[in-house]
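First comes the structure, then the notes that go with it.
Yeah, one chain of the complex is gone here, protein chain that is, but the others are all in their spots.
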Amino acid sequence: MSTANPSELDFSPAPERAPQARLVRPSLSYWQDAWRRLRLNPRAMISLAIVVGLLVFTLVGPMLWRLDPANQDLEQLSIPPGAARTAHIVEPYTAWRREATPGTGLRLASEATTQSVRLVWDAHPSARAFEVFRDIYPPTHPPTQSTQDALGIPLGEISPQDGLAFEDRLALEPITYYYHVVPVGAGNRLLSDARETIEVEVTRAITLEEATQRGLVSTGKKTQVGDEVELAWHPLGTDYLGRDMLARLMYGARVSLFIGIVAPFLYVLLGVAYGSLAGFVGGATDQTLMRFADFVVALPFLLFMILFKVLFGIGPGESGIIPMLIALVILGWPATARLVRGQILQIREESYVSAARLMGSPTGYLIARHMIPNTLGVILVTLTFAIPSAIFTEAFLSFIGMGVAPPTPSWGSMSNEGIKTMLVSPHELILPAIFISVTVLAFNLLGDGLRDALDARMRSVE
Amino acid sequence: MADRTFWQSMWALTMLAAAALGGLLLLMLIIAYFADLTIVDDASSAAVDYESRSISIVISEEPPQMDSTRATDAVSGMLLGHLMEGLLRYDGEGNLQPGVAESWTVTPEGAVFKLRDDARWSDGEPVTAHDFVFSWRTALAPETASLYAFIMYPVKHAEAINLGDMPSDQLGVVAEDDLTLRVEFERPLAFFDRLVAFTTYYPIREDFYLARDGRYGADAEDLLFNGAFVMTKWVHGAEVALEKNPYYWNKDSIWLERINIPFITPDSNTQLNLFKDGKVAMVQLSPDTLKNAVQNRWPIRRFAEGTVFFIEFNHRPERLTRNLNLRKALYYATDTAELVYRVIKLPGFLPGASLFPTWLRGEHDYLRREYPVPAHPVNVTRAREHLELARQELGLDEFPPLVLLVGDTPTSLKQAEYFQNTFKRHLGLEVRIDAQIFKQRLEKMTLGQFDMVAAGWAPDFDDPLTYGDLFASWNKNNRGYFRSDALDAQVRIAQGSLNQNERMRAFGEIQRILLEEVAIIPNYERGRVFVADPSLEGLIRRTIGPDPDYSRARIRED
Partner (left out) sequence: MWRYTLKRLIQGLITVWFIATTTFFVMHFVPGDPLSDARATSEQIRENLEARYGLDKPLYQQYYIYLRNIASGDLGISFTQQNREVNDIIREHFPVSAALGVLAVVFAALGGILWGALTALFRNRMPDVVIMFLVVLGVSVPSFVFAALGQLSLVTLNDWLGVSVLPVAGWGSVQHLLVPALVLGLGTMAFLTRLMRSSMLEVTNADYVRTAKAKGLNATQIFIRHQLRNAILPVITVLGPAIATITTGGFVVELVFAIPGLGRFFVQSVQQLDYTVIMGTTVFYGGFLVFMVIAVDLVYGLIDPRVRVE
C-alpha cells in the first residue's frame, strides 16, 4: 500500500488524449432492426407493396370509379373486357301486331336488333307445328359426328293456328345468327329436310328512354331513333346480370379484405388477452383456461362455420359479414391463445426477466417492457398468416352457398358465380380468382418476410 | 466432388420416389379393399349401350324417400315412377292409361277399379286390391305422418283418419275381392281417376312392409316393386341401378334392360362434363351451360316443364303489401319478359301471366285459351301513379324497405337481385333480399315474416284444381293469408261441382280475381332444356308424373 502524499498533479485535469476510434453503431431498436431486415427482402417488400396497393384499390378505388356495383346493365350481360359497345337507338319495344310481311320463304318482319328478331314464314302442307331454332354456326359448318341434327337452341314450337311467325327475344347478342324453322310432322317428328334457314345479323339496340336514363345521351345535341350511341364502359367487363366487374371487385375487396383482416385481428387480439392471462397467472387458472381452449380447438372448424352461419342467420338486407366475423372469432382464437401462453411461459423464465424482477421491477413494467415486445413479433407473424386463411374460408363458404348474402359481392361469391360460366365467359372467374390468389400470396410472402425479420430464431433458411 | 454428391443424392431421391410410388399403389389396393372399390372402372357405364340395352344417367340428388307413402320430392317420384305402378298411369302425351287397373268406373259417389289378373310383384306374387287398401291406410295413418296424406282426402273418412279421429279400417276403400277395389268418396268428386296415378296412391304389400320393420324403402332390398323396373343396387349418395322387372305384366313394351345411375350430383358443370365424356345419356342444361352446348353442336331439346313461379305478397294487416295500390305498382313495374329473356336466358321458359299455367286442360281446349288473360302490362308510369296512391293511403312520407324472401339457390338469388334492381330503378323502392335455406324460408313464410316471397308451385295432378285452391282462405299453403270471399266461393264450386263447364268457369273467375287483386305477380312457367344422346329414343318428359321417364326408351342401332 503506498501512502504517498497527493501532489498538485493529482488534482489537475488529465491531459486530453487523442480521441480513440470507438466501434459504435447507432442504437437500433427492435423494430428498426426488423424493418431494416425486412427492407432487404425483395419478396416481402413487393408483397407489402401489393398489400398497400390492394388497400388503395379497396378504399380509394370506389371514389374514382363511381359506379354502383348493384347497377344492372341488362343490355350488356356477361361481356368480356374490351367488348364493342356501339348501339343504335330504337323505338321502345311494343308487342308485335303481326301484319302481313311481303315476300316468301323464311324472312324477317322487321330489322333484327338485340331487342327482338321477328321471323315469318310460309305454310307447309304436312306440318302440325313448327319448331324454331337459333344457331351460331352456318348450316355449312361441318357437323361433328353424331350431331347431324344439331340446329342450335330450340326457341319454341309454333302451332300454325297461332300464325306462321315467331319473335325471338331470348338473350340476343349482336352477332350473326342462323335461324332454322323446321316443320313438325305427325308423331312430333322433325321434318329436317323441309327446314328453312335464314342468316340474321343482329345489331345492338337500345331505346332512347333507356339511353337517357343511363346517361348515355349527351344533353347538348338531340338524339333520335337511328342514331348511334356508346353504351356504358365496363373496363373489366360485366357479370351475368350486367353489373360492372371493376366496381364489384372493388366492393368485393371490401368484404373479403374486411373479413380477411378484421376477423384475424380480433381473434388474435382475443387470443393474446386470453393466452397472456393464462400464461401470466399460471397454476389452476392456467389449466382451466387452456383446457377450455383445447375444447374449442377440437370443434371441427368448417362444420362449425357452417353451423354458426345457419345459427346466426342473415336477416333481410343484411350482408352476413358480421355473423361470419363472429363465427371466425369464436373458432379462431384458441390457436393464438396457445401460442401466446407458450411464449409468455417461456419468457417468464428468461434470465433477463428474472434479473428485472430481482431489481424490483413492478409487474406492469415487466409486462410492458418485456412480455409484450418479445411476443409482439410472433403475434404479428401469426396475424399475417391468419389473413390468407380467413380469405380462403370466406371464399370456401361462398362456394358452398354459405357465404355473404347477395347482392353483397365478395371475391369468393364472385368466383363461385364465375365457375359456373367459366367455359363461356372466363373473365367472371379469372378476375376474382386472381384477386384472391394475389392477396393470399402477398400476405403469405409478407408473413415469411416478417418472420425472418422479426425473429432470428424463427428464421427460415431460404 | 460436389457434382458427385449431387448425383448420388439425386439417385437416392429417385429410388425413394420409386419406393413411394410402389407404396402408393399398395395403399390404393388397401383403400380399395376397405372402401369397397373396384380396381378398374366398370366399363358398363357408357351413356348408351345397344348390346346390353342399357343406359346411364345422372340424377341431381340422392332420392330422400323411396317409401311411396312418404315421398314428396321430384327425384324420388321419378325413380318410383319407374319402379312402381299405380292403378292408372300417364302416357307420353299426358293421357291416362290403364295401369294395375284394367278397367274402372268413376261415379260422383265413388269408383270401382278392376285389377288385371296378371299384375305381379317383383317376387312373382300377384298384385291384389288388398295391397292398395294397405298402402292407402298406411299413408293416412297418423303415425306415418305422410306430408302428402292430403292428396287422399277425397276418399271417405281419409281426413278424419289422418287426424287421428277415426281408426284406419274405417277408410272408404275396400277390396271386394282380390281384383276389385271399391272406393267411396267423402263428397262428390269429378277427377278421382287423375289422382290415383299419383305416387302416394301406389300399392304396398302388407307382409313385406311389416317384415321390413320400419326400414321399408331404406335400401334396395327393403323395397318390393310392381312397375317396369326393379332396383338392384342402391349405394347411397353414389349409385342406383334399375333392371327390367321380369314379372311386370306389360314387360313386352319395355325395351331397356338396365338403367344405371352411377352419378348423383347437382352441379351443372359436372353434369355437363359427364355428358361430354360420354358417361350419361341425358343432361339438363342451365343458363350457364346452354351456350357451351351450342358451341359443342349438341342436339338441344326443350320442354315446358310447367311449374309456375310467382311472387306472393303478404296480405297480413301489419304489412304494407296489404295495400292494393302498392301491389299494383309492383305488378306494373315487373317485366316478366325481361326476366325470362335477359335474366333466366333459357328457352322453354314462358313469361308468367297467371297462376294457371298454359298446359292445364279446360273443358274442350287448354284452360288458358278458354279463359285468356290479358298480356302482362308493363307500364312504369302507371306503376308510379299507383305507388303515389299507395303512399297517400298508407300515410307514409317515404316507403320503408320491403322484404323479399327467397331461397338460397343461385337461380333464385339471381332473380331476387334482378327484382331488387328493377323496383329500385323504376319505383325508387328499396327491396331487402332475405335469402334463406329451404326450411328457414318455409318457417318465415309460415310466420309471415316477409312482404314478398318468391314461390313456385308444381302440379300434383292433372286438374286445374291443383292450382285453383291455393289461395283459398283455408289453404295452409296460402302463407301470405290472401283472403277473398269471392275467390273462396269459386274454389268451393271448383271442388264440389261435377259439371266441368261450371268448374272451368270457376277457375276463370279465380284467375280474374287473383289478377285483379294482385294476390301474386306471376313470374314464369319453368322450362327445361336438355341434350340427350342422339341414339336415345322414346324419352318422355312430362309435366305431371315421373319426369324424365326412361321406361319406354330404346336405343337406335347405329
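Miscellaneous remarks
Going in written order, the chains are labelled A and B, and every chain counts its residues from 1.
We take it that a contact is a pair of C-beta atoms (placed from the backbone, for glycine too) under 8 Å apart; a residue touches a chain by one contact, two chains touch by 3 or more.
Predicted, not measured: the structure shown is a model, and the values here were computed from it.
Annotation: of B:Asp36, B:Glu318 or B:Asp558, B:Asp36 touches the absent chain (contact as defined above). Check B:Glu109, B:Asp207, B:Glu443 or B:Glu502 against the missing chain and you find that the one touching it is B:Glu443. Among B:Leu16, B:Ala375, B:Leu396 or B:Ala486, the one in contact with the hidden chain is B:Leu16. Checked against the hidden chain, the listed residues A:Tyr137, A:Phe265 or A:Phe396 yield one contact partner: A:Phe396. Taking the complete complex into account, residues 291, 294-295, 298-304, 306-308, 310-311, 313, 388, 392, 395-396, 399-402, 412, 415-416, 419, 422-423, 429, 433, 436-438, 440-441, 444, 460-462 of chain A touch the chain not shown.
Chain B residues in contact with the hidden partner, per the touch definition given at the top, are 4-6, 8-13, 16-17, 20, 23-24, 27-29, 31-32, 34-42, 45, 58, 61-62, 64-65, 67, 70, 72, 142-143, 145-150, 162-164, 214-218, 222, 235-239, 262-265, 267, 269-270, 273-274, 276-279, 408, 436-440, 442-443, 446, 475-477, 479.
As a working rule, only the chains that are shown with their structure count from here on.
Here the CA centre of chain A is 35 Å from the CA centre of chain B. By the touch criterion given at the top, residues 70-72, 74, 77, 95, 135-137, 141, 143-144, 146-156, 169-171, 213, 240-241, 310, 313-317, 401, 405-407, 417, 419-424 of chain A touch chain B in their complex. For chain B in complex with chain A, the touching residues are 268-269, 286-292, 294-302, 337-338, 340-343, 345, 347-348, 375, 401, 403-405, 408-410, 413-414, 416-418, 420-421, 425, 432-437, 440, 450, 529, 534-535.
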